[in-house]
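Worksheet for the structure shown next.
One protein chain omitted, others in place.
As written, the chains take the letters A, B, C, D and E, and residue 1 is the first residue of each chain.
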Amino acid sequence: MSRARLPDGLEGLPWELSHAFLGLDREGQDFERARAVLLPVPYEATTSYGGGTRMGPRAILEASRYIELYDQELDREPSEVGIHTLPALELTREGPDRAMAQLRELYGQVARACGDRFLLMLGGEHAVSSPAIRAQAERHDERLTVLQMDAHADLRPEYEGTPHSHASAMARVLDHADVVGVGIRAVSSEEMEVVRGSDAVTLVWADEMWEDDRWMDRAMEALGPKVYLTFDVDYFDPSLVPATGTPEPGGGDWYRTLRFLRRVFREREVVAADVVELAPVPGLHAPDFLVAKLVYKLLGYRFESRSGE
Amino acid sequence: MSRARLPDGLEGLPWELSHAFLGLDREGQDFERARAVLLPVPYEATTSYGGGTRMGPRAILEASRYIELYDQELDREPSEVGIHTLPALELTREGPDRAMAQLRELYGQVARACGDRFLLMLGGEHAVSSPAIRAQAERHDERLTVLQMDAHADLRPEYEGTPHSHASAMARVLDHADVVGVGIRAVSSEEMEVVRGSDAVTLVWADEMWEDDRWMDRAMEALGPKVYLTFDVDYFDPSLVPATGTPEPGGGDWYRTLRFLRRVFREREVVAADVVELAPVPGLHAPDFLVAKLVYKLLGYRFESRSGE
Amino acid sequence: MSRARLPDGLEGLPWELSHAFLGLDREGQDFERARAVLLPVPYEATTSYGGGTRMGPRAILEASRYIELYDQELDREPSEVGIHTLPALELTREGPDRAMAQLRELYGQVARACGDRFLLMLGGEHAVSSPAIRAQAERHDERLTVLQMDAHADLRPEYEGTPHSHASAMARVLDHADVVGVGIRAVSSEEMEVVRGSDAVTLVWADEMWEDDRWMDRAMEALGPKVYLTFDVDYFDPSLVPATGTPEPGGGDWYRTLRFLRRVFREREVVAADVVELAPVPGLHAPDFLVAKLVYKLLGYRFESRSGE
Amino acid sequence: MSRARLPDGLEGLPWELSHAFLGLDREGQDFERARAVLLPVPYEATTSYGGGTRMGPRAILEASRYIELYDQELDREPSEVGIHTLPALELTREGPDRAMAQLRELYGQVARACGDRFLLMLGGEHAVSSPAIRAQAERHDERLTVLQMDAHADLRPEYEGTPHSHASAMARVLDHADVVGVGIRAVSSEEMEVVRGSDAVTLVWADEMWEDDRWMDRAMEALGPKVYLTFDVDYFDPSLVPATGTPEPGGGDWYRTLRFLRRVFREREVVAADVVELAPVPGLHAPDFLVAKLVYKLLGYRFESRSGE
Amino acid sequence: MSRARLPDGLEGLPWELSHAFLGLDREGQDFERARAVLLPVPYEATTSYGGGTRMGPRAILEASRYIELYDQELDREPSEVGIHTLPALELTREGPDRAMAQLRELYGQVARACGDRFLLMLGGEHAVSSPAIRAQAERHDERLTVLQMDAHADLRPEYEGTPHSHASAMARVLDHADVVGVGIRAVSSEEMEVVRGSDAVTLVWADEMWEDDRWMDRAMEALGPKVYLTFDVDYFDPSLVPATGTPEPGGGDWYRTLRFLRRVFREREVVAADVVELAPVPGLHAPDFLVAKLVYKLLGYRFESRSGE
Partner (left out) sequence: MSRARLPDGLEGLPWELSHAFLGLDREGQDFERARAVLLPVPYEATTSYGGGTRMGPRAILEASRYIELYDQELDREPSEVGIHTLPALELTREGPDRAMAQLRELYGQVARACGDRFLLMLGGEHAVSSPAIRAQAERHDERLTVLQMDAHADLRPEYEGTPHSHASAMARVLDHADVVGVGIRAVSSEEMEVVRGSDAVTLVWADEMWEDDRWMDRAMEALGPKVYLTFDVDYFDPSLVPATGTPEPGGGDWYRTLRFLRRVFREREVVAADVVELAPVPGLHAPDFLVAKLVYKLLGYRFESRSGE
């Protein structure tokens, strides 16, 4: 729901920045000229250990207000492309099946309204990715590759009685897209069988990533020309992001991850993205800030080489 | 800064309620028809023990979304009068003198824009009340009485080097208005001299309030026809609101306080109000919710008997 | 899942008390001789503000270990009747409809296995009460009265897309039982219509309870001979139990509540009970302890006058 | 260990108040003229549920800096009698037996050095009271009465393998003094036998205290002319002081407790006192502040009527 | 104390996993077939800075439920060897001397009952290692080497009045075993003298470990054929495990540590182990999870190459 207009005569006051990403002003977030759109989906229903992903999008937006607009790596202000922040979508509580069906429908509507703007969804739990990916798959003729930055393979056929759990997020996707998982370090035997039996799945284990950078080439090779990026923040090492459901040790660091992502955006067409599973710890802002900056980095990379679009 | 409009075609989606008080929809918060206006001023510069009042307005608005619109005591939905929530005012960090001078100016502008709407300010620290009261005093011919619900007299001539501290909030007011303090339970010797030497100050001690309800009559008598209500949430007992700078034991309870406030609104004209000094404790929502409900109660009482205005 | 037996030769060591309620030893918790059975159901799917009711049962059991077995009010150790703590039930995550259907079935099985033992369920969110009440209603010929200690009426026909939300817990019950709500202080207009249009609902408002004790008589009158007690811990004032989803100010205190409950157990047959909606705040043990002691008080009152059963 | 002197030429700078109680200045805390002495003993070895009493004294001293020196009830600044704060005593970790023997010795030394100054010890766990009481008993010819404000009787002969646990604090005392327990609401069957079999113990149950004030007379009657006051902060209701090991619901409130204590100090000679079992909750200052103010109230009452001593 | 059996007819319900490590089912944790046994000893008496190690074992067991059973590094489910979790041992509170004597006795009993099963103790503070090591030393003819992963040397002859402090854990061991400390980065001058004067102590400084991997060879050389592994979790960098008493910066990382440990288990016979000093931070699960996974890794390595034992 959009906020009401300011009363006449009060426009010039020093109002606090709005709840848009980065606290952008009216012009900076104007939908018409914006090249990027953020869609918060604070859905949480099946998370297992510590909960709280429902608070993730809000924490990201709040933290983003303290990010410098200027990006020294890119030597520009990526925000200049215009970033529109939608209000948060509230999904039905009637259960995962219906909520995910609803999200697929709503995400499709949003994607259509966005046209060729870059749509980045903020979760919520990882289950929200599957409907988004399916909606995006329908919008593209070529088969998409899903680049999944994640600690967990999320390839369980079902989990806790539902096929729409965060633990099955990628299993739902395999019929529609290939999956390249990066940073994986926790899988079940059952998932290993899926991996071994499927040509559609490529995994880069987290411990490989600590040896040298060859995994980057391997991952790039497995990526088709069109990529949907889904970023579960438990990909990161828990020292960086303890604020997530199941914080597996041995995860990704900051600079190596950015280097890889920049390459992906340069060498592939990333058609859409999501960042999910931030579960804020009250009183601890650092993980929220890191994830907000990750989102800004993704947008920066997206429009770095394609600014003419 | 007002949020951007929704893109075409996305109006019908189940968007989360906006950050307006109570999460009111566009019509419910429309400025033109609104009879009440909330002005957040998250100013914090001089708080002493635990800080954090800067986060107060945001916590109140967030908590307000979970309040039932229907008020059983009043048997109506007070929100029907329309409540417009302004964005937050950001004051200069150049020091209390300039910030308070700026607030007096800005508050005046806001009050003029509001016309006869009821303006309720959300702090921030108690220092913000003085400029608001002075601005209101200028708008009324009759001398105002300030009804101060508070644990502290806040009558120090100055504190920590500035006359604009939260500890001097009421000393700044005495030239322009009488003060009736209720729930007071922490004063300095210096303040006692001010009290004893001034006809303009009436104090109801917190320990009186535990005996019987005669203090209500005494307080009512001291109130002139036009009242500015300033409510420092440390008025409440710390068991109810531990989330404040200096949580003095022995404070006010919920029902007795409401009964008194309802009487004030019925028997006097409350011209404006503020609620200040909530300093949210991360992870503890109860105090935020209580203060949000207090704000709603104040609005309910304000428009109970005067709905014809 | 029951724990494995101790290896031979290690029985005599000073092992920590088990995770049974009160840390009762093997004999004290033996199912065969136990007159009371606790069933934890840590179900959480639709809670709105602050989450965390899934951690409620565990926190209650942990806190219960520090309760004195001797009850000075009753001058006995109520634990002597034997209290068996079942493991926690894990419901499907397929959505509220299926989870509630499953619970109704499972609760029925548990109730049958318990025979005439007193079954007390530990939630989880309030939605779990409705299936339990329906299962109990089927086991008794007479119409049950549900005594609902609660801040909210929970009478919404549906909420957030599901008829099985915590906010509809009592609406689900009305076909099968009368409802007497005590401590209510937050209802919607819609719920008020249900209340006004139904003979099956009696409400005791929280503000009545602060005047005198006449509400007790009114509540007792409305209770039929057979009572199911459902205790939402947000009944209590938030100063006592801030650790709950929507902590409404103005709630019940400790001694008055106990006096009323003791009278209910003495003058009516309480056939089963539940205690729900504790959402523990990390680092704050007091609310967990209070709720654990409430559970023990309920058991003490239940077997006070009926020890011959 | 006392701090070093300020370097020459730096005396006049606006230094922060020292870590003495109330942040008193050099003169205000000067030992020679001080009539009251605070002795912190942050001993914690046997606490059961939540730990942390070791941090109690520090939290009390920190909070005390925000207390107003002027006491409106007494219409004076009680701090004028002079209050000296000793550094904290560190007891051996060799186990409760040796630590308590050591404390008895050290407390005796401190008491002798204090002469007729009023010595108030800050715990730490309740076990520290027994050595202090025994040391005080030796200094007086008349048998002392211990006035124990507490939720627990602490009369277990032993607990967890040691006779020097917080749970046995008062059992250790009975040979040397009578005990009047006020606010008690958790005892074991074993302790009930001690109570019933002993003329030296008088208990005022917490639930009596909610009826009317007759318990005050009963307690006063049981107090001999010379009283040692030991105040376990779990005496208070957990809504006021959740920050303690075992926060039993149904505890004492602020004003009634003060009224009783003032009467005790007026009508008996309180020879020494302690305040124990505060276990600060990180981020929650209100309980620390309440306990600091209690300490100041005790000192105020002590020197109210006996200022000529 | 083992839990009671399930009542008849309720075996098939979807009960929550038990509190055994990994939530293993009855068969998976059956003592008879288990090759590994976990012994929680939540002893805390002498910890200095932040306390809380008493909560360590419980946090490890709770977190372990969210670990994937499949280990991708080992390409198997190490849990298949069977892991039995004993209840927690409660030691006397009579002081360190008696508690440690008691633990030595009890640990011996447990070790005998375990036979050739691999016994891994979960602390509690580091003081518990010494009695376990001595008991293990008595069970083996060859002199053991203690591999101590730790930030501190723990070689003080005594500390805070007791020779049984966590700070003296290894000093107690030197008569019975050699010590190889890895990750050490905080020692006293006094400890340096012990190190320099003793052939039995080898230290690998943490800063060496950041240069290259030669320290691994040096450590391996110093290890005799039979090794007792004691793992103080403050060995890890505080970015990974802030949840410990004295979190020294500059500690070990995840993969390098695992690589070293795997080598130790492959090239030496590790006869028993412990993991100690986790002091959970309320609301922060990541460190608990890391330590739980470390425990599982140790078991995985232990039975990797020796599965025929």
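Definition applied: a contact is a pair of C-beta atoms (placed from the backbone, for glycine too) under 8 Å apart; a residue touches a chain by one contact, two chains touch by 3 or more.
Quick caveat, the model's predicted, so the values are computed rather than measured.
**Student:** Based on the whole assembly, the unshown chain contacts which displayed chains?
**Tutor:** Hidden chain contacts in the full assembly come out as A, B, D, E.
**Student:** Could you tell me which of B:Pro96, B:Gly250 or B:Pro287 touches the chain that is not displayed?
**Tutor:** Answering carefully, the residue with contact to the hidden chain is B:Pro96.
**Student:** Touching the left-out chain: which of E:Leu24, E:Leu38 or E:Leu284?
**Tutor:** E:Leu284
**Student:** Can you list, in ascending order, the chain D residues touching the missing chain?
**Tutor:** Touching the chain left out of view, chain D contributes residues 1-10, 13-20, 25-26, 29-31, 40, 42, 84, 86-92, 106, 109-110, 112-114, 282-283.
**Student:** Going by the touch rule given at the top, which residues of chain A touch the chain that is not shown?
**Tutor:** Touching the missing chain: residues 63, 66-70, 72-73, 77, 237, 239-240, 254-255, 283-287, 289-290, 293.
**Student:** What is the set of chain E residues that contact the non-displayed chain in the whole complex?
**Tutor:** 48-50, 184-189, 191-192, 205, 207, 210, 237-239, 242, 246-250, 281-284
Going forward, only the chains that are shown with their structure count from here on.
**Student:** Among the other chains, which touch chain C and chain E together?
**Tutor:** A, D
**Student:** Roughly how far is chain A from chain B, going centre to centre by Cα mean, in whole Å?
**Tutor:** Centres of chain A and chain B (C-alpha means) sit 40 Å apart.
**Student:** How many angstrom lie between the centres of chain C and chain D, each centre taken as the mean Cα position?
**Tutor:** Using C-alpha averages as centres, the distance is 38 Å.
**Student:** Could you tell me the distance, in whole angstrom, between the mean C-alpha positions of chain B and chain E?
**Tutor:** That pair's centroid distance is 55 Å.
**Student:** Name the residues of chain A that each touch 2 or more other chains.
**Tutor:** Residues 90, 92, 282-283 of chain A touch two or more partner chains.
**Student:** Which word fits the touch map of the chains here: line, ring, star, complete or other?
**Tutor:** Per interface graph, the chains form some other shape.
**Student:** Among all the chains shown, which pairs meet the touch rule set out at the top?
**Tutor:** Once each pair is checked, the touching ones are A-B, A-C, A-E, B-C, B-D, C-D, C-E, D-E.
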